[in-house]
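Every protein chain of the complex appears in place save one, which is left out.
When the chains are written out, they are named A, B and C in that same order, and each has its own residue count from 1.
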Amino acid sequence: MANDDSGRDAYALARKVADVMYQRDYAAQHLDVKIEDVGPDYAVVTMVVKPHMVNGHDICHGGMTYALADTAFAYACNARNVATVASGCAIDYLAPAHKGDTLTATARETAHNGRQSIYDAIITNQTGTVIATFRGRSASLKKPVL
Amino acid sequence: MANDDSGRDAYALARKVADVMYQRDYAAQHLDVKIEDVGPDYAVVTMVVKPHMVNGHDICHGGMTYALADTAFAYACNARNVATVASGCAIDYLAPAHKGDTLTATARETAHNGRQSIYDAIITNQTGTVIATFRGRSASLKKPVL
Amino acid sequence: MANDDSGRDAYALARKVADVMYQRDYAAQHLDVKIEDVGPDYAVVTMVVKPHMVNGHDICHGGMTYALADTAFAYACNARNVATVASGCAIDYLAPAHKGDTLTATARETAHNGRQSIYDAIITNQTGTVIATFRGRSASLKKPVL
Partner (left out) sequence: MANDDSGRDAYALARKVADVMYQRDYAAQHLDVKIEDVGPDYAVVTMVVKPHMVNGHDICHGGMTYALADTAFAYACNARNVATVASGCAIDYLAPAHKGDTLTATARETAHNGRQSIYDAIITNQTGTVIATFRGRSASLKKPVL
């Protein structure tokens, strides 16, 4: 098991990877996604639903909710400084999100085997209502992010 | 079976629904998604991968590819003028998309039963390479779009 | 919050529902699935991989692993005595299971909204290796099981 120092190191590394990734993550920046917290196997990100994120039914476009969850997944699965990409993801929508809502996506590793991992994210709004659940499968690329 | 007139009507209705939806679909507009073709059970949409759609690995953010496919799905499943929303979707990524690529998502109904339908979309780039496959499950709301 | 009595009642009800369901669950019986534990929002089931569960690659047929997880899901989502069926499920395989392995599937509710719920199951073997992860979406039918 990790001692306190290596535990702190893992968190510091996760933060450093997130900072470097975010600088070139123009999609997350453009959506104004905030990386609120990140650790060796998780990430917490938030996004306000802006007027340009609403679809033809006047609710948050499913693609925007997905993009938020996918961003949480990306920061969680790269946090150990091994470059990792998504091979497939699924999302279930449980309640609509509306313009002005603040959405939080929390992604965490559920299982892994070799280079494959499963990450789950939950997306909630500012009242704690679950908007969607997300599951992503990742494959690591055997190279560092940094 | 439909005669020629009702067939034409179904396509005209699909087009009209798409036009009305697009006017208030600020997400699709913001991503500059074009509704290239739409019919009673399908839609073809395109999007150029812009600089603000790239992620920390310098490839198109998975959320943007998803948003394009989800948009094709939305226009396909609302095309009969019955308001319909996604209950869940899944995407499998097969190849990365890059800045400047023109992506096409073609969504089509695969099966339905009562108010539930399954739609599949394929996302390709300008050379015909399959970037991703997408499957969405929709539930209709028993009210018209128009 | 439930007091101790209602908590006990919820567990007793879950057990009773499971017993009644199992009596007519010929598929679970035929696979010799054991309902090891069940509560208001979870179930733990086990199954030994028998010779008739092996596929052409000499590993446990993916459909048998799935059937075990789906059974855990079914007992978990019916445990509050509201008849509930699956609308869709997904499984990710992380490691093969072999003849003679004892597989355990633990299903638990992750989120719900109205009549829709998301349940997650993890399938492990006798050494604790994760064989697969499973996610199911359920819809309740507004009638009791008992």
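By our rule, a contact is a pair of C-beta atoms (placed from the backbone, for glycine too) under 8 Å apart; a residue touches a chain by one contact, two chains touch by 3 or more.
Values in this document were obtained by computation on a predicted structure and should not be read as measured data.
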{"item": "Among shown chains, those touching the left-out chain", "value": "A, B, C"}
{"item": "Contacting the left-out chain in the complete assembly, out of C:21, C:44, C:76 or C:130", "value": "C:21"}
{"item": "From C:44, C:68 or C:123, residue that would touch the chain that is not displayed", "value": "C:68"}
{"item": "Missing-chain contacts mapped onto chain C", "value": "20-30, 51-58, 61-64, 66-68, 70-71, 74, 78, 83, 85-93, 96, 145"}
{"item": "Touch list for chain A against the chain that is not drawn", "value": "87-88, 90, 116, 137"}
{"item": "Residues from chain B at the interface with the omitted partner, ascending", "value": "90, 92, 94-95, 110-113, 116, 118, 120, 122, 129-130, 133, 135, 137"}
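In this text, only the chains that are shown with their structure count from here on.
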{"item": "Classification of the chain A:chain C interface as same or different, half of numbers criterion", "value": "same"}
{"item": "Computed distance of Cα centres, chain C from chain B, in Å", "value": "34"}
{"item": "Contacts with two or more other chains, residues of chain C listed in rising order", "value": "90, 116, 137"}
